[in-house]
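Every protein chain but one is kept in place in this view of the complex.
Moving on to subunit A:
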Amino acid sequence: MDFVAELTLFVLAIFLGVELITKVPPTLHTPLMSGSNAISGITLVGALIAAGSDAGMLVKVLGFIAVVLATINVIGGFMVTNRMLAMFKRK
């Protein structure tokens, strides 16, 4: 993908983010933060490629660290968000 296309995505996604997030009520701000943490675990995608590539030792170690950290974010983030949201749903 060329840089301008990437930049276009980046800028438009920020605007979309602002529009979406301003509609989230204060009641749900904590789950929003843990949920967005989980979503930012998307770095896992890059981590998988680094960890699975046939590059040298250093790259594999960095890839392993990245996979571990990003997986904590994804799994921990989604689970804890779910736990909180379930409390809001009860009534």
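Just so we're on the same page, contacts are C-beta pairs under 8 Å (C-beta built on N, C-alpha and C of every residue); 3 or more make two chains touch, one makes a residue touch a chain; residues count from 1.
Here, contacts and distances are computed from a predicted model.
A.B. asks: Name the chain not shown, per its UniProt record: "Ligase-associated DNA damage response endonuclease PdeM", "NAD(P) transhydrogenase subunit beta", "Tripartite-type tricarboxylate transporter, receptor component TctC" or "Oligopeptide transport system permease protein"?
C.D. replies: The chain we cannot see is, by its UniProt record, "NAD(P) transhydrogenase subunit beta".
A.B. asks: Could you please point out the subunit A residues that touch the chain left off the display?
C.D. replies: Subunit A touches the missing chain through residues 1, 3, 6, 9-11, 13-18, 20-56, 58-60, 62-91.
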